[in-house]
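Apart from one protein chain that is not included, each protein chain of the complex appears where it belongs.
All chains are identified by letter, namely A, B and C, in their written order; residue positions are counted from 1 within each chain.
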Amino acid sequence: MYFGSDNQTGASAQVLGMLTTANNEYTHGYGDDRWTHQAIEALKTLFECDLEAYFVATGTAANSLALSCMVQPWEAILCHDSAHIILDESTAPELFTGGARMLGVSNGEGKISPQHLQDYFQTTGTDYPHNVRAAALSITQASESGLVYTPAEISTLSAVAEKNGLSVHMDGARFANAVASQQCTPAELSWKAGVDVLCLGATKCGALCAEVVIFFNKDLAATFTHRRKRGGHLLSKGRVFGSQMVGWLQDDHWLELAQHANAQAAKLAETINTIDGLRLVWPVESNELFVIMPKGLAAHLQDAGAEFYDWYVTTLPPNITIGEQEIFARLVTSFVTQDAQREAFCDLIQNYFAVQ
Amino acid sequence: MYFGSDNQTGASAQVLGMLTTANNEYTHGYGDDRWTHQAIEALKTLFECDLEAYFVATGTAANSLALSCMVQPWEAILCHDSAHIILDESTAPELFTGGARMLGVSNGEGKISPQHLQDYFQTTGTDYPHNVRAAALSITQASESGLVYTPAEISTLSAVAEKNGLSVHMDGARFANAVASQQCTPAELSWKAGVDVLCLGATKCGALCAEVVIFFNKDLAATFTHRRKRGGHLLSKGRVFGSQMVGWLQDDHWLELAQHANAQAAKLAETINTIDGLRLVWPVESNELFVIMPKGLAAHLQDAGAEFYDWYVTTLPPNITIGEQEIFARLVTSFVTQDAQREAFCDLIQNYFAVQ
Amino acid sequence: MYFGSDNQTGASAQVLGMLTTANNEYTHGYGDDRWTHQAIEALKTLFECDLEAYFVATGTAANSLALSCMVQPWEAILCHDSAHIILDESTAPELFTGGARMLGVSNGEGKISPQHLQDYFQTTGTDYPHNVRAAALSITQASESGLVYTPAEISTLSAVAEKNGLSVHMDGARFANAVASQQCTPAELSWKAGVDVLCLGATKCGALCAEVVIFFNKDLAATFTHRRKRGGHLLSKGRVFGSQMVGWLQDDHWLELAQHANAQAAKLAETINTIDGLRLVWPVESNELFVIMPKGLAAHLQDAGAEFYDWYVTTLPPNITIGEQEIFARLVTSFVTQDAQREAFCDLIQNYFAVQ
Partner (left out) sequence: MYFGSDNQTGASAQVLGMLTTANNEYTHGYGDDRWTHQAIEALKTLFECDLEAYFVATGTAANSLALSCMVQPWEAILCHDSAHIILDESTAPELFTGGARMLGVSNGEGKISPQHLQDYFQTTGTDYPHNVRAAALSITQASESGLVYTPAEISTLSAVAEKNGLSVHMDGARFANAVASQQCTPAELSWKAGVDVLCLGATKCGALCAEVVIFFNKDLAATFTHRRKRGGHLLSKGRVFGSQMVGWLQDDHWLELAQHANAQAAKLAETINTIDGLRLVWPVESNELFVIMPKGLAAHLQDAGAEFYDWYVTTLPPNITIGEQEIFARLVTSFVTQDAQREAFCDLIQNYFAVQ
């Protein structure tokens, strides 16, 4: 009953198998190998366009390095108040950008809206160099609240961003889940909707450690190789990333893994919605569930070996409050979540309420 | 009719005179001179305590260098949403702290309250090193809205800060005006109320360029001389700052200058309050006035040679809105503001409304 | 005939096997897993002491993060003129230290000597904060020239360092080869000789990507977890490093791999020494050979598929010059180098000279 995080799994058999195959070859170092080259070609096919792509080991590295190519040290990055880049990545963005500023603009809602951006621009001074100019917008897909941005929503945000001189970054740690959740292509969810740079994560959805920074706007990539090396993020054995990504992309493997995780989340939500004592804070659109539950239930579940997090309450819908005897729990499903473990978890919930 | 800023004046005769006297001596460089030593002694007397004090040329340098001694690069600084350090000093704090984070917490009010701090601590994760820990609180005295914090208010904020492991910084660019506004001593408005580090500015109130970083908490000063030198802020001719500060502090000169500026602001506010078409957004407690006025009046005044700023609207009281035909103006008085110029300005206002 | 670099191999079967085993488990993230814990215990056993150990993916990350714990941004790091950290890691040390300075002090010799350090201290000003104070010494083991520092040499260097207030860092990218080359223990080559922090690399000697920063001086580790996270170097799936390191350390596997590589280098050197047209620039003490060879031979070998680098000539013994028709080649053996491939390479050399 592991709903702690989708990063508590290993790699899928297909991904690990490709890494094992790659292990036994002689190759040049630093990404000059056939696995890296093949992975980049696969990304071009997947996204139906030309692009530049660079691999790193962590989402924090991917996001921070990407953003460092998009802003100057005296500029700002706008993002959701609960974005991983502003809450969960220490001050990595500041380190890699040389001290640019992170600004949350979502004002308590589950996704950034065009109005949030408008509000920001209307209340912020433009007396440079005194004031800090926003130069990039970062959107998380799926969002910090497990919601997905539609292509139309991204397009609208991108249009506001572009009009104000911002380029658009997408933190795609769960991009696969967002695609699996909608009837659209990876291209439609990214560059066709105005995204300049996508950090696509495989780690949470089937790989061991493989993140890729994809520049649809290739001009922004000019300094990336220097920044990656200087950040200690250029692996000598580049095949480690390349082979995982080849395995992940092959035969829509990535999409199947994400569909599995999403389906498990949907089924879990279905059960939760039938129970009076539980409240889902946000609609379940990907593989994360945010549930307000009695502290007693949380203890009951954890005593039985279930894993999940007591989450931050930075962002809540306006009509929701958390009682003193409640917690705000985050449940995450993954490509390895089994029906049996989900059902056991639901049984525990139902047993708990049966005896209250 | 110059109400643009209190930094648009020169130095007072007393301050300039002391600089002129100091100019004609031989002294050692880099602050090893009698003027610097004498200024530090005068500060100890003024604040009734032992302290360490270091001079720099600008408020931005003073604030950023001070804050860099108070937080690690992976920590955060809490301040008012409209603080000068977060709105008007580019990303200087990020540069000097090595990339710490600036966080506005005032949520639209004119001063930071203990509740703002409590709200911050209750909604922020503490899963380090992922989350960013707040390590310093910065208060501006007088505030961004021209308000003053009382000793009791500062003490309460400091207590909340201390309880949560934050040290307390005060941006005292208009500290003199804040003292002049209240029946209390510099000590009561600073270290006695829990302030660890005060950036005391003379530039806006009688000097040409003289700011001093005062460490009441001397432990925090351990790396300051390295940081100042490395920031290019160690003047070879240290007497430039020392002599101005000696002149400024002598015979309560600083206080008289501030009292004059405050008195002019009070009289200006008195007139404005008598006029129906004008609204003071905040009470006038120091030498700044924030006035909502018709655009027509603003043009009328400026055509007649008056100087003032169309200001940012980041922070407004909840019941205040600015009409489409209005602007949010900032008026600042200074030690050189004359009755005659203030009265001429008021006459222009009254003439304008007389013919509407 | 792959002598390009010891980073052009995959992992050994034992290392990869352990990673595969670890892959199939549920574990917590971010290093809170049994593999990471077990690896740290194995390091304590290997080094016969208590220590703190943190894993990262690259040598550049390991070195830069380690050094950032050892110096302030206004201090300097002394190292060999050809150290990897000063020549081959971009300005990563500057990024992670917040702008400390790198200083090469070896003055053309193959290893740093106590005299180099003495010369540095005798000609450098100590007028702080103007001058930059050296605060760390970095030694590379095996050295940039393929030489090894003996325990006695390290002790002497450490003593000079300590006397002058420097802590001691060892870049151990080829530490395994250095141990294999001498009759001594890992402890004798590190903390017993005065090393405070060792960056131990498994990547060049049997792992895919596994470097560990080992703090023998645990006080220096106080900020490491913040720095690693902030640098994007904290893997969510910590088992990736932990399991490789467990496999690498088990049953002296690391030592056997290094002994194999060294033995191949020694045999290659033996052949080279028999040939008049070739000159070994430095004694072969680990798994690197630096050979001055005719350009014609280099082309002959490369045409036949041999891989090796035309190397930098930063550091040469005083009596050695490189002719216009010669190159300064670096040959590196590894744990996968086979007798057959080495012999084929030597045959090509002998054939070349036979027909000259």
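The rule is short, and it goes like this: contacts are C-beta pairs under 8 Å (C-beta built on N, C-alpha and C of every residue); 3 or more make two chains touch, one makes a residue touch a chain.
Nothing here was measured: the structure is a model prediction, and the numbers come from that model.
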Practice problem: Check the whole complex and report which displayed chains the hidden chain contacts. | Solution: A, B, C
Quiz item: Among C:Phe3, C:Trp74, C:Tyr149 or C:Phe241, which residue is in touch with the absent chain?
Solution: C:Trp74
Quiz item: Looking at the whole complex, which of C:Gly17, C:Gly99, C:Pro151 or C:Gly277 touches the chain that is not displayed?
Solution: C:Gly99
Self-check item: Hidden partner chain, touching residue among C:Gln8, C:Ser90, C:Gln141 or C:Gln244
Solution: C:Ser90
Self-check item: Which residue of B:Glu25, B:Glu270 or B:Asp347 touches the chain not shown here
Solution: B:Glu25
Quiz item: Among the options A:His84, A:Arg230 or A:His300, which residue touches the chain absent from this view?
Solution: A:Arg230
Quiz item: On chain B, what residues meet the omitted chain?
Solution: 2, 4-5, 7-11, 16, 20, 22-29, 56-62, 64-65, 89-92, 95-96, 203-204, 208-209, 226, 229-237, 239-240
Quiz item: Can you list where chain C touches the absent chain?
Solution: 73-76, 87-91, 94-95, 98-102, 122-125, 127, 129-132, 312-314
Quiz item: In the whole complex, what residues of chain A lie against the chain that is missing from view?
Solution: 72-74, 98, 128-130, 223, 225-230, 234
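Keep this in mind: only the chains that are shown with their structure count from here on.
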Practice problem: Find the chain most remote from chain A, comparing centres computed as mean CA coordinates. | Solution: B
Quiz item: When the C-alpha atoms of chain A and chain B are each averaged to a single point, how far apart are the two points in Å?
Solution: 41
Quiz prompt | CA centroid of chain A to CA centroid of chain C, Å | solution = 35
Quiz item: Taking each chain's centre as the mean of its CA atoms, how far is chain B from chain C in angstrom?
Solution: 52
Quiz prompt | Residue list for chain B, restricted to those that touch at least two other chains | solution = 73-74, 98, 129-130
